[in-house]
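== chain A ==
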Amino acid sequence: MIAVDLPYWAQSLLRVLGGTVAVLLPAGTIVYLFLFKMMSFMQSRLGPMEAGPYGSMQLFAEVGKWLQKEDIQPALADKKIFKIAPLIVLVSTFILVAVVPFGPDAYFTDFEAGVFYALAVSSVSVLGILIAGWSSANKYSLLGGLRAAGQLIAYELPMVLAVVGVVIQAGSMNMQQIVFAQNHGSIFGWDGVGNPYVLTQFVAFGVFMIAVQAELTQTPFDMPIAESELVSGYMTEYSGFRFLIFFIAEFANVGIFALIASVLFLGGWGVPFSWFGWDSMDAVDDWMNVVGPLIMIGKMLALSFLIMWVRFSYPRLREDQLQRFAWKVLIPVSLVNIMLTAILKVAF
Partner candidate 1 sequence: MTDLIDRQKLSYIAAQAADARLNVELETEGMTLNIGPQHPATHGTLRIIVRLDGEQVVWADPSAGYMHRGYEKLTEVRTFPQVTTLINRIDWLGSFANEVPFILAAEQLMDIEAPPRAQWIRTILFELSRIANVSLFLGDLGVQLGAITPVFMAFRDREYVLNLIEGATGGRFHPNFDRIGGLKDDLPKGWIDETRQVMKKLRNFCDEIENLLFGNKIFQDRTRGIGVIPPAVAQQYGLSGANLRASGVDWDLRRDQKIALAYDKVDFKVWTHPDGDSFARCWIRLQETREATKIVDQLLDGIPSGPVMAKVPRIIKVPEGEAWVSTENPLGEMGYYVVSQGDLGPFRVKIRTASFNNISIVPWVLRGVYVPDVITILASLYFILGDIDK
Partner candidate 2 sequence: MDPLSDTSTSPTADETPALASDTLREGIVDKLRAALGDQLLDVKLVPGTDLWARVATEAWRDTGLALRDQGFHYFCFLSAIDWLPSPYGRGEDDPTAPAPERSTEIVHGYTGGETRFQVFARVTDIERHIGVTVKADVPDVAAGESPVIESWVTNYAGANWHERECHEMFGITFAGHPDLRNMYLPTDFEGYPLRKDFPLLARLVKPWPGIVDVEPLPGEGDESTDAAADGEGASA
């Protein structure tokens, strides 16, 4: 992983620390930049201004507040499952970040079936949400949990199908290889910007981003939470620390999915290789291990801006409309996209 040979325990420690940073840093940044500030600006107000300069310490104040709160469990709740549920959601975020590459050598694991793995574990969080809704012993939570299950499973499919187009074009399921294929590729012979798949797979990108929006239960697909109907759905009964975990997981997930989307469609950590004359992964300079993560964060912020912008502008769909949209629009569209991609791949 790194040029220096570290003992196994040190490597593991580094991975755990790196993973924690990779989960918490995007979550914190997104919460402050988008949830606190951008939302406020879009609503003609300033947002938190008291804690730290321009309210930048607000998140720590909030965390402090949540940690102090009483950990309430409903009397009729299934206590064990009730306690485990938020952890499952958070853990799914952590195991998701494992396959995301941040630089030529800066990755947690170089996994051949990386895309497949990512799509598989991203649905683990559904389990957490479903059991949270079930174990809360609350009708609103139950409705929210069931809605979440229906919705997340329905949108898993267009997401997978959208990614299939990318995989066909890249010819690999390894995320590192997908990054390489984009930055080293060319669009019909022109390699000025490489071949970020957002240009050649724009249909897949659209479908993927919509599915991500639904997967993250952000407006217009936030029926499982549905503040004005279900009073926060599956989270209704959670308070204090456990609610904090849900909260972190929600925004960490936004970050992770934005990272995955930037790997799949925006060229990941890379810059077009033709600019520097690199022609293989080994030829990439070592400084990309430092610049790469920064590029990734930049792309992640751009994509989360998009996700959040939609979130703050749109009203919410209804459950049946959402299902109809998934099955009648997104899935056919992505199937056609796969077909076209395959034909073009064979033709050229």
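Please note the rule applied: a residue touches a chain if its C-beta (ideal position, glycine included) is under 8 Å from a C-beta of that chain, and two chains touch if they have at least 3 such contacts; residues count from 1.
Per the selection procedure, all candidates are chains of the complex that A comes from, given by their letters.
Remember, predicted model here, so these are calculated numbers, not experimental data.
Between chain A and the candidates 1 or 2, touch in this complex occurs only with 1. The touching residues of chain A, when paired with candidate 1 in their complex, are 39, 42-45, 139-140, 143, 219-220, 222-223, 226-231, 312-321.
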